[in-house]
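With one protein chain withheld, the remaining protein chains of the complex are depicted in position.
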Amino acid sequence: RIQERQGSAAPPCPSPCQCEEDGIFVMVDCSELGLSSVPTNLSPLTTYLDLSMNNISEIQPRAFHRLHLLSELRISGNQLRYISGHALQGLHNLKVLMLQNNQLERLPDDAPWDLPNLLSLRLDANLLSEVPAGAFRGVRSLRHLWLDDNSLTEIPVTALDSLPSLQAMTLALNQITHIPDYAFTNLSALVVLHLHNNKIQSMDARCFEGLHSLETLDLNYNDLQEFPVAIRTLSKLQELGFHNNNIKAIPERAFVGNPQLQTIHFYENPIQSVGKSAFQFLPKLHTLSLNGATQIQEFPDLKGTTSLEILTLTRAGLSALPLDLCEQLPRLRVLELSYNQIEDLPSFYHCSALQEIGLQHNQIRRIELSTFQQLVSLRALDLSWNMIEWIHPDAFTSLHSLIKLDLTENCLSSVPVAGLGGLTHLKLRGNTELYEAFSPDHFPRMRVIEMPYAYQCCVYGSCDSYKPASQWDTEQSNTDEDLHKRTVAMYPIHADAHYDPDLEEFQLEIEESKLQTSVQCTPTPGPFRPCDSLLG
Amino acid sequence: HKQIPGVSSGCQQGGCLTCSDYNGCLSCKPRFFMHLERIGMKQIGVCMTSCPPGFYGTRSPERNTCTKCRSECDSCFNKNFCTRCRAGFYLHLGKCQENCPEGLARSDTQRECVS
Partner (left out) sequence: RPALRAVIKVALLNHDPTGKPITLEGVFVGGSAGYAEGKLMQYHPLSLCNTSEDERQESDFITIVKLEHRVPRCLPLLDKARMALDKGAQAVIFDVSDDANAAAELRETDSLSRPVVLVRAKDAEQLMGLVNKNEEAKVRIEIMVEQPQSLHYDV
């Protein structure tokens, strides 16, 4: 580290900056020093210069003209309003230029910045309301451009024509309202395009022509009224977002031009209708979630969308499920179909990877033997708020991984326990005809159980062995001794020995003292909910 | 020496709007990024104009945050697009891979696939 060393072979370090040798070169950090101008005595061997978070309001001409080897220049967090082309003269090797968090109102047009090797340009968080046509003529090698958080009202189409090597760009957080045809026609290398948080209402049908390499398109948080059919030309698209818009329908064959799609985020749209073929032939799609599309009456045809792992289709109008659902979706892990009108269930036999099923708030009446057979990975099954009257005695026998079963608010008078030995959570509240007191032996791992009646909790020792703990009072445990006794009671084998563990014994203690966790059964019996059933 | 170029940690640094002794910055001034910096067992909030190496910034109307790049990237534009790779990896169209596509060679100095 060079700290204002003078006179030796090392390059001089301008005061009060801090410098760090990098072989024969030097890295200079002048950030957060209250500087109002660029230090003058910078060494020509400077490769990294950080001037961020100072009070620099203008860059004197030729400030960097000797810094031919400078690779990274940071001037973010200052008060710059304008930077002329002359100010950046001489930076032939500059690769990274950070100008974010300034007050730039305009960019040079006739004599633009001449930075032939620039790869990354940060102009985010400034006051740019437009980008002149010639602004980027001198940065033709640019790959990454940040223009987000400015005041642009339209796509800078002509300026972007000068950037054939651009690979990633963000125009997010601006005031753009429309995307015209051929807006990005020269950007054949563009892989990522962020347009989120603008005011985009409409897009011309050929606005994305030319974006042959685009993989990520972010249109979230705009005001789109129609489905963006312009995406049809984006054959390489993998990630698409248009959540938080105003789109009411997804057309038939909506993604026919995007076979590489892996994720589509479109929640928070008032989507009412969805073309039955909208999500066909998307072999790489792994998540599909639709909430509140009330006009969907039929389950979508997912032919060719074979990698789906998460399917959420809630608050729609489904009344039945296709019998071959699992043949189409063999990799399904999460199936969430709550708040529909489903009456009969197919067999989920071929969905062997299923871990979670949500069928709450439907109109299911019966659970057959085959319904959940062989779902050996199923961990959570929510059938609450249905009309289930009957469950086949062996319906759950193969559910070896099941830990959570919710049968709240159904019409059950009995529940088959075969196969439910692994449960930690069981909910039966609201089954008013279910009087049986299940023995704890059926559920050795139970932690939380909800019963229709309090007396059914008595088998869990919830009736007389518990003194309601005082409210969580602020008084501290008065002496370590007192606390010590209370916890010792938990490990009878130590009743006689003096309990003063050091770290090794602390480890040993852990193995011996695994405590049986208490089961929480509700409703908790009490004076008005006695243990003996009033009905005998 | 500042832990992160461009910003000092703790409550007194420039971009902090609200602050607490235990958590560092709780909120940042407009247009600053909130970075959650881990120092041993501690994790404090730090406000900055650009995220530290290995992190990228995401701007939104409510809050600007720093998020970790993929492990094979030294710097990135977003979660799926790297701008510079870690040693042993080579950049091609935003991806850091151990090998280059056919027709391109590995450049160790630039850590890129070059023609």
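Note that the chains are named A and B in the order they appear, and that numbering of residues resets to 1 at the start of each chain.
By our rule, a residue touches a chain if its C-beta (ideal position, glycine included) is under 8 Å from a C-beta of that chain, and two chains touch if they have at least 3 such contacts.
Everything numeric here is computed off the predicted structure, so don't read it as measured data.
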Touch assignment to the omitted chain, from A:R206, A:K404 or A:H442, lands on A:K404
Missing-chain contact among A:P61, A:P180, A:G317 or A:P530 belongs to A:P530
Where subunit A meets the left-out chain, the residues are 404, 425, 447-448, 464-469, 472, 474, 476-477, 480, 483-484, 486-487, 489-490, 500-504, 506, 510, 513-515, 517-518, 520, 522, 524, 526-527, 530
Note that subunit B touches the absent chain at residues 18, 20-24, 26-27, 34, 36, 38-45, 67-68, 79
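Keep in mind that, in the parts below, only the chains that are shown with their structure count from here on.
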Interface with subunit B, subunit A side, in the complex: residues 1, 18, 29, 31-32, 50, 52-53, 74, 76-77, 98, 100-101, 119-120, 122, 124-125, 143-144, 148-149, 167-168, 170, 172-173, 189, 191-192, 194, 196-197, 213, 215-216, 239
In the complex, the residues of subunit B that touch subunit A are 1-2, 5-8, 13-15, 31-32, 49-50, 59-61, 77-78, 80-81, 83, 93-94
